[in-house]
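Only a single protein chain was left out; the remaining protein chains are all shown in position.
This part shows chain A:
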Amino acid sequence: MASISARRLSKELSEIRSEGCPVGINLVQADDFATWLFTIEVMGESLYQGEVHTLQFRFDTSYPISSPAVQFVVTDGKQAPVHPHVYSNGHICASILGNEWSPVLSVVAVCVTLQSMLASCKKKERPVDNDRYVRNAPDNPKKTRFHYDDDTV
């Protein structure tokens, strides 16, 4: 019997395949239940017009009890968007990926939330402690304990 995480992810996958992703979000790769890739772009007027970024989801076997590890891909010439909550190594400081994760959320819901996080951005800049963080950052962003000090973005 497949694990709960595999069964839930296969459901999410078949929903994506039958109903499609929301506008601006595209599934690139979901060959297994460990790593999925999406492209994400902000539609309409925004600071990120014309930019396409790649989002990587990594799941462990406790998904959806434990949150997925989500980050922007920064290899193969891809880049993370310049945003006050996105570090240059692709790690994202967003509470729904940490202490506000809930199993009621889904992969698509996370994509949509991150899309709107970009859309509402007023100034393109890196987080203040970007250099320090990137130097010491663990490979998996879930191992970082972020402080969600700014609830407005």
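For this structure, a couple of remarks:
The definition used in the following text is that a residue touches a chain if its C-beta (ideal position, glycine included) is under 8 Å from a C-beta of that chain, and two chains touch if they have at least 3 such contacts; residues count from 1.
The working rule: contacts and distances are computed from a predicted model.
The UniProt record for the undisplayed chain lists the protein name "RING-CH-type domain-containing protein", from the options "DNA primase", "RING-CH-type domain-containing protein", "Ribose-phosphate pyrophosphokinase 5" or "DNA replication complex GINS protein SLD5". When you scan A:28, A:43 or A:65 for touch with the missing chain, the hit is A:65.
Across the interface with the omitted chain, chain A contributes residues 1-9, 11-12, 31-35, 58-62, 64-66, 69, 98-105, 129, 132-133, 136-138, 140, 142-147.
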